Each structure stands twice: as C-alpha cells, then as structure tokens.
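In this view, the complex is presented without one of its protein chains, the others remaining in place.
Every chain is named by a letter (A, B and C) in the order it is written, and numbering of its residues begins at 1.
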Amino acid sequence: MAESILGKLGFGRASGVDKAGWGRTLAVAVVAFIYFLPVLFIIFTAFKPQGDALLVPPTLSPTSLFGLIPDHFVFKPTLENFGSVFSRSMTPDGAPEATGFDRYFFNSIFIASASVLLALVIGTLAAFGFSRYPLKGNDTYLFIILTTRMLPAIVVIIPVILMFRVVGLSGSYLGIIMLYTAFNLAFTIWMMKSFFDELSPDVEDAARIDGSSGMRVFFKICLPQVIAGLAATFVFGLILTWNEFLFALLLSGPDTRTVPVAMNQAVSSGGRGTDWTLLAAIETLFLIPVFLVTFFLQNHLLRGVTFGTVKR
Amino acid sequence: MTAVSSTLPTPRLTAVVAHNWKLAIAVAVVVSAISMAGLPAAVSFWVVGAAAALVAAAFTVNAYRRHYFGALLVAPAIAVLFVMNIFPLLWSLGLSFFAYQANQQTIRFVGLGNYVRILTNDLAAHATWGALINTAMFVVFTVSAQMIVGFLLAILFSKQFPLRKYLLILVLTPMMLSVVASGVFFTYYYDPTFGILSYVINSISGNQFILMSNKVGAVAGIVFADAWMWSPFVMLLVLAGLVSVPKYLYEAAAIDRISSWRQFWMITFPYIRGLLMLALLFRTIEAFKLADLVILLTKGGNDTLTISYHLIRIANEQNKTSEGAAISYLMLFMVIVLTNLYLYLANRRTQGA
Amino acid sequence: MTAMTKVKGLATAASFAATLLVGGVTYASAKEVTLTMAVPDWPPTRIMKKFFDEQYKPKSGNTVKLDVDFIPWPDFYTRVNASLTSGEKKYNFIVSDSQWLGAFVEGGYFRKINDLIDADPELKATMESMHPAVLNAYSTYPNSTPNYYGFPQFPDVLVTYGRKDVLCNDDEQAAFKAKYNEKLPCTGEEIDAMDWNTFEHVGEFFQRKKGDKLAGQVLDDDFYGIAYQAGKGYDFSTSSVHTFVWEHGGGIWDETKAPTGHAEGVVNSPKSIEGMEHFLKLLKYMPPVVKTGTMDIFVSDQLFREGKVAMNIDWIGLGEASLDPKTSKVADKLVFGLAPGLRGPDGKVNRTSQIGGQPFVLTTWTTPEQIKEAVGFVKWWLSPDIQHQFAAAGGQSAIKSVYSDPKYVTYRPWDRAWANSLDWQKDMWHVPQFFELLTQQQDQYDLAITGKQDAKTTLDNIAKFQEDLLKNDGLIQ
Partner (left out) sequence: MSTIELRKVTKRFGSFTAVKNVDLSVAAGEVVCLLGPSGCGKTTTLRVIAGLESVTDGEVVIAGKVMNNLPPEKRDIAMVFQFYALYPSASVGENIAFPLYHDGISGAERTARVNRVAAILHLEHVLDRLPNQISEGEKQRAAMARAIVRDPNCFLFDEPLSRLDVELRQSMRGQIKEVLQGLSKATVIVTHDQLEALTMADRIAIMKDGLIEQVGSPHEVFAKPANAFVASFIGTPQMNLLEADLKTFADGTAEMTVAGINLAIRTDAAVARLQPGKVTIGVRPRAFTATDTGDRGTISARAELIEPMGAETLIHARTAAGADIRVVVTRSQRVKVGEALNLRPDPRQTHVFDGAGKAVRS
C-alpha cells in the first residue's frame, strides 16, 4: 500500500517526460496554492483599504465568490495603495509629494540587470578559462572564489566604503554595479564552468583544426551550446541581486537607492510602525519584474541547471 | 591541455622585470605588512591596494608574455573579485589581528588577541558560544527542512501534467520576495493579536496561542519562514536532476519489477545526488549567514541569537571592527570545514560505491 | 561622418555614460553653500526640510541648499554609523540619538559647538532659551558637563494615550469605582493625576475576552487594558524599566560620577530591583504579544490604534497616526495625559522618565563657510516663530517661550502634557560603550519580560557585566 502511494507520487518513477493527467494537476494545484498562500496574502493586502490590514478576523478575499465566503472575510479591493507607493503625503495634513519610488524602481532594474549581465560576461569568460585552460591548483582557486560568498557582507563593508569614497564611487551607479558584479561572480563562474566542462571537446577541436581562432571557437561554438546555462545563471543571479539589502543600504546614495532599501519607508512609516498595505503594494510591484523574467526563462532554467550538472 | 609555446624563461626571484610576479608578491607582502603596522588605516589601505595592483599587473604581463590565454580569460574576473571582495576580505583578515574600533582612530597590534577574546573572555565568549550553538541548530533545522520540502516539491512536479508551468512559478515565487517584506509579514502571520495563525488556533482551541513565546516556538517560526522562502531553490535543483534521469532506466525497472523505494535509491538518487550536494552547499553557506529573519522576528529573543546577528551587533552597532573581523573569520573557518566535509563525503560516495 | 565628428560623438557618449554612472554630479557655483544632512525619514524631518525650502532658502537669496538624505528609520543607525566610521565625510549635519554622542564624539566625528556659542550671542541666547533637561540630554558629552554638541531636532517624551469611549463610559466608570474604590481616569486631568497603581487597575479591569461586553458593546476580539513598551529591540524596554527604577529610588550606572561611581550595588540595589519588579508586574495585563519580547513602541501603538487596548504609554512622536482616521480606529476617541508616576507614602506622585527624541549635530569636517550658514540655519530653526510653526505642523519645541505660550496646547491634543513632562526627563548613558551596555541590558530585560528569570538575577547580571566592562575600559576605578 505504502509503496503504491510512493509510486503514484512518482517517488521511484520520476521522469520529466512522463505524462500525468489532470488528476495530478489538481493535486499539485492544491499544494502549490497552499505554498503560495503567504504571497497571495501579501498581494491581497496590497489591494486592501488602509484600515483593513489588521482586521480580526483577517479579511482574506476580494470577492465573496458568489456568497461562498462569509462577508467578514471579504474586503473591498482598492488601487489606492499603489498610488501611495509613488506619491503620498509625507507630513501631517501635507499635500501628496513624490516618494521617489519611480526612481528607486528604475535603480533596482538598472543596477540588477547591469550587474548580473556584467557578471555573466566576465564570469563566463573566466569559467571558460578555468574549464579549458586549467591551471595548477585549479580547484583551489575555484574554492577560494567560492569562499568570497561565505563571509557575511558586513565584514567587507568598511573597506569597501572607504575605497568607494576615495575613488569617488560612493553613491554612484558604477560603484554598486561593480560590487554586485563581484557578488555574483562566484556563482556565475561555478555554474558556467560546469556547463563548459560538459561540452564535448570534439567540435571545438575540429574548429581549431579548421583554423578558427580561440575567440571564434568560444563565440561561435561554445557559447551557443550553453544558452540555457546562461539563462539559468541570469535568473539565479537576478533573484539574489534583486533583493540584496546591506550593500545597497550602505553604498547607494539618495539618487541610486534601490527598492529593498527604500521599502523600509513602509516598515517604519513616518513614525508609526508598519504601513502594511503600502509595504504590500511595494512588494507586489517589486515582485512583478523578477516574476516575469523567471516565468519566461523557466524552461531554460530547468534545462540549464540539468545540463550543467548531469553526470557529475 | 594547452600547448604553451613559450620560451620565456622563468625569471630569478630578484630579477626586476615586468612579468616577475614572484618578486611583486614578495614586495607587496612586505610593504603591506609594514604599512598596516605603522600607518593609520586610512593610509595603509591605499598602500595595500597599490601593492595588490602591482601583483595583478605582474600576473597579467606574465600571462600575456607567455601566451597563457586561460589566465587572460580569467583576469577580468579575478580583478573584479580582487578589488571588490578579496582585497576587502584580506583587509579585514589583517584587522582581526589588531585592536581597532571603526569609530576611533587608534590601532594596536594584538596578534591573536581578538580570537582569544571572542572564545574565552568572560564578557565576550558567552555570547559567541551561545550564538554558535544556535547557528548550528538553525543550520541543521533550516537546511534539512529546505532539503526535505524542496525534494518533496520536486517529486510533485517531476511529471509532465497540464498547467505545470503555471503551478511551478507559484511555488518559485517565495524566493523572489525581499526578505524585509516577507519577514515583516511573518511577524504579522505569527502575531498573537492580529495574526492568522493565532486566529485559527484560538478559534479551534479557545485559548490564546502565542507562537513566539518560547524557544521551541520561536525557532519553529524562524525555521518555517526560512524554509518556506528557500525550499523552492532546492526544489529547482532537484527537479532539474529528476528530469535528467533517462526514462529507459525507469522502464527497465518496471520490467525488472523493482520496488518504488529501490527504484528511488538505485536510479533517481544517483542522478540528483550532485545537485542535492550543490543545493546543500549553497544553503548551508546561506544558513550560516542567517540574520535578517532573526532580527525581524525575534531580535534574538528566546535564545535565537545567531552568530551572524551577533556579528552585526559587534561589528556594526558596537563598532568593534576587529573583533567582528575575528568572529567572521571564525565563521569562515567553520563554513570551510563544513563544506569541505560535504565535498569529501560526496566524492567518497561516488568513488566508493 | 568624418573622423572628427566620430571622435566628438564618442566623447559625448562617453561623458554621458560617465555622468549616468557616477550619478548625481552637481555643479555648484562659488557662492552657493550646500549643507548635507542625514535624517530619519519621518514627518518631523520632512517638515524641517519643507520649512527650509519654503522659508529659509528664499530668505538666504537661494544660496544655501539643504540636501537631505531621508533614510528609513530601521536602517538609520546602520547607515549613519557606516558613513561616519568609514570616513566617507558625506554629511554636515546628522540627526543622532542623544546616546550616540559619546561614540561619535570620541571618534572625532561630531563637532563641539562651544566656540560657536561663545562667538555668537544670538546662538547663546537660543541655547539658553531651551529647557535645561533637553539641553542636557541632547547636547552634552560627557553627560551634564558644559561641553555642547547638539541642537534639538525633535524633542520627545512619553505620554499616556487613552480611549475616551471606553474610559468615560458610565457603566465602566461605575464598575471600576465599585471594584477599586477610585475613579476610572477619563479626562486629561484625571490621567495626569494617575499613578502606576491606577494604571495597573485599568489593566486588570479591562482584560476582556472575545464575547465579553466593553462599554455596552459585545467584543469580537480580546481586549486589554494597558500597553507599554517591553520589547527586545533597541531601547524598547530600557526606556520603561529605567523609569520605574528611577521612580523607586534605584539607579543606573551614572556616568557623571565616573570614575568613582559603580554599577555593582547601584544597578542591582534593592530599590532598583523593586522598581523592575513593579514594571514586570504590569506585563500580565498587556496584550499577549508582550510575552514574545517584541512589544516595542510601534507594536503597542498599533494595538492602540486598532482599538485593542484602553491605554498606551508611548512617545509623542508616534501620535499623528492615532489622529488620522485612515490609520486609526480610535481617532475620534482620544484623550492624552502625563505618563503615570509612583505615588509615595506622602501622597505625592514621583515622576522620572527616560527622555526621547533626537538632536542634530554638526560634523567635524564641515568647512567654515558651511559652519557660518549652518549656524544661521540653526538659529532660524530654533527661533520661536519657526518652532511655533513646527509645533503647529506636528512637531515639538523645547524652547521655553514657545511651549509656555498658551497657544501651544492648542496645536495637538497631547501638547497639554508636554511642558510639564519636560521637568522630570532624564537620559541614560552618553558614553561610547552605549551600545554594549544597551544590548546586554536589553538581552537581560528580555529574559525577565518573557518570564525566564526574575528581576534580581537580571539586574545582578547587568550590574556584573557593566562593572566588568566599564572597569576594563577605565570608566570605573
């Protein structure tokens, strides 16, 4: 009995090409929905009127679903909070003023994508180097690179701030982008190296014999084969960079501040603790770009990860 | 692998040529040591930086003259890592041997004094050890919870079924949330007056339920939130492993009438082991750094202070910079031991089986 | 395209890129002076910036610019600390909690202003016009010495927030009278006269379960009588425990008595233990969140605004949200009074309280030109007219002529408690070891608050730690 349940779950036979029907969809939908609930609650909170955020019992749904849900669990959805993200009154009885969040969103998108792409470029070159021209003690170097991810950011922050000040990078885009690039490099190099390791060397050798230069081999032969890996690395890097907080707090200036830092505006909102609906609205908006990127690169994501690590 | 067609002779250590990186290192080490010991931090910083640049330049010239294309490919990455990561890390490593507070202008060499202090001093050691034990506990609980939940989720998604793509993205969403927002919302979920959890349990039991009022509850609350956020990461890696298993192996197993349990250990597990290891490695490293959720949910109350939070207090709030550096190198040492242990076990299994 | 235009194009593109990357480069004309200021992001600082832009800047002939970096409260210290200690030298003015003075003065970041005061009679007059408790707390390091550093930005005290609809209900009044043989405080004056016993009775009296009646209405959720900060974060239990310890005649380590003053025997004196036990006794009447050790000033404020408690003791600085119907379910039911005190055997109420609020300070790298403008700005800011406007917009003023003006109490409902409260405000340590002292003390208080150890053990542990630490650092002989 237990075994047949295990079997049905796919415990033994778990192949991606295996087909299952709508029954499976239903079962997984229940689990996925429960898993998603805390996020859904945040998204719903973004649509609640400000005073409804802390009602007891909590309001759980924007609609009564034709009377299915009792009235005291239903809230009246509003878009007001999304407006407040960008413009609201900052002083008692004051007129609404711009909060700067348009800038913060732009900063987040610009900084995250620029640094992840830069890390991808530099890291892919390095990964190719590590993979094709292994040095003596290659593994040691790679491990040292990994250790840069192991220390809490707080340790390096003072020298970095000092460095930025003298070079004039504090509060600039370039500084924070370079820092994030370094922050992403370890992961990028580890991922991309494993992809290059998996490539069959035959084609490259053939291309070399045909007289292609190293650059040509890299761009025309190797790179196209690791597109999925690049996509997977991009998504992982994006997710990790998107929500980075400490470096952003300490190294960005008022003009280059990112959303995770500015988000605390809503956590301690104008001297009155958490503005729940505002925080939810910011988070909901902030979720959209990375959600879309992940969704559209989803297929690459699975393929990329697999490709990189099969046979390891 | 590479045919190095170079006849450039290795220079003697003392030869002053641009590609003599050994000399560059020697000069850099001596100059850095002297400047760190003798000059104020703000000045020695630049001396050390210049020394590092000298070494990097020597390496590059050396690589170029010898046609080490590998080295040239790797150079930009190493340069960025060096400036932004390794150099600051070395700087704080150096600091950990000095008595230095960031908000004061004095600096004094104390050797291993900081390490001795954080491990044995009456005022400091108690917190360090307590935090280390708590961190070990969180590493065990959060990582195992993530591995188990992530694994089970991956099993659920391992087959093709209608709408799979849409359901998968739902499960992936938690790891895209910012820790601030999700942490703050978890304080709400757990709140005894306003929160959903207490509301549901109160309605059923009739008594006031307060999750975070004792250590068990507080740890459970933190572990749950962390595992919820990061299990999708494990799931993604495991899922990738699962879909890479050749289908014919399962067909053979069906024909050989092998039980599901045995199929898992014989077929599935070997294919996902590498990815599980990778997930384990990355999650363990992150679990060691667990601080933000603790700060948001308990402020370290109910004996949930982690080493990373302790470090933030020491290095940031109290500005005991060099003591903080010592703590972080203690952490680094432990993470390195642990990850090497993982890698060792993983490799031993592969070779021994 | 000729080669030359190509080069030009490239150069333009490059400089554009550089501007984009390096960000906010400002080209200031020679006469212009920019004062850069790090402030927490909340109404008092927003108002300050607004007033500056509307009034001071035009007055100065648009040559003085105030560049304000609004930093969200939760990260304010982290950001400021990192900026200062890294030598970034970015800010001229910094809003600072008074307790941070020691650490940053010793580090050479905050500028002593005695020379400025001496050189400028007007400024001297301004400083003298301030309430001495505020001046002492916000400006002096070492504490209570004539070494001045800061100017008040937003001074703050603890007051009692009350719900009229509950407190003044006839049924509740009668029941309370019957039970405790005293009047349930209802008006501001009655709350002013309230002592901790009455406050405790209010807590006990209003503990209601879901389904019970409150002021004639059936409750749909549990209700509690009192709320008061008792959280582990920052100073969210120190502020309340210190108040009780002082009122009971106990003490904290007194830096003004260094190096002969001790922590051992003072911090854990019987009187101090008595005070702490008194505070712990109140906790059982507070909402359940207090048992998690996270009842900070924001949580108790939120409970009050959501209508879950009858009384809350909190900073004035959090008051605006209670007044705003959008964020408060009790906006039209508010009553404010002094924070309670301890009634002595003589019937007089003894009050001593931890002061709140923040000064703003000048940094040492501020240039003489900037200092000139900065002094002008401070004088303008602390001038009675601006301080009146500030109070009217929701701020507080520590300038005697302002808060003693009869107009003052009309600005906000809590202003009636302001002037009196100033007299019994005290501050804790200004020494550089502030965060070490605070963190350990908060950890220990938390253990007591969540019921894991008694008051005596707690204060013994704190005393021992402080004695050891301060001896080590030479502050205790």
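The rule is simple: a residue touches a chain if its C-beta (ideal position, glycine included) is under 8 Å from a C-beta of that chain, and two chains touch if they have at least 3 such contacts.
Source: prediction; values computed, not measured.
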| item | value |
| --- | --- |
| Shown chains that the omitted chain touches within the full complex | B |
| Omitted-chain contact residue, chosen from B:11, B:76 or B:270 | B:270 |
| Absent chain, residues of chain B that touch it | 246, 248-249, 251-259, 262, 266-267, 269-271, 353 |
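One rule holds in what follows: only the chains that are shown with their structure count from here on.
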| item | value |
| --- | --- |
| Touch-based graph of the chains, sorted into line, ring, star, complete or other | complete |
| Chain pair, A-C or A-B, that carries the greater number of C-beta contacts | A-B |
| Distance from the mean Cα position of chain C to that of chain A, given in whole angstrom | 37 |
| Multi-chain contact residues (two or more partners), chain B | 42, 102, 193-194, 316, 321 |
| Multi-partner residues of chain C (each touching 2 or more other chains) | 78, 82, 85-87, 221, 306 |
| Complex contact set, residues of chain A against chain B | 3-4, 6-7, 9-22, 24-25, 27-29, 31-33, 35-36, 38-39, 41-42, 45, 54, 56-58, 122-123, 125-126, 128-130, 132-135, 144-152, 154-156, 158-160, 162-163, 166, 178-179, 181-183, 185-186, 189, 214, 239, 242-243, 245, 259-260, 263-264, 267, 274, 276, 279-280, 282-283, 286-287, 290-291, 294-295, 298-299, 301-306, 309-310, 312 |
| Residues of chain C that touch chain A when the two form their complex | 20-24, 41-44, 46-47, 50, 69-70, 72-75, 78-79, 82-83, 85-90, 220-221, 298-299, 301-302, 305-306, 317-318, 320-321, 323-324, 326-327, 329, 393-394 |
| Residue ranges of chain B touching chain C (in the complex, touch as defined) | 42, 101-105, 122-123, 187, 191-194, 198, 208, 210-214, 218, 297-302, 313, 316-319, 321 |
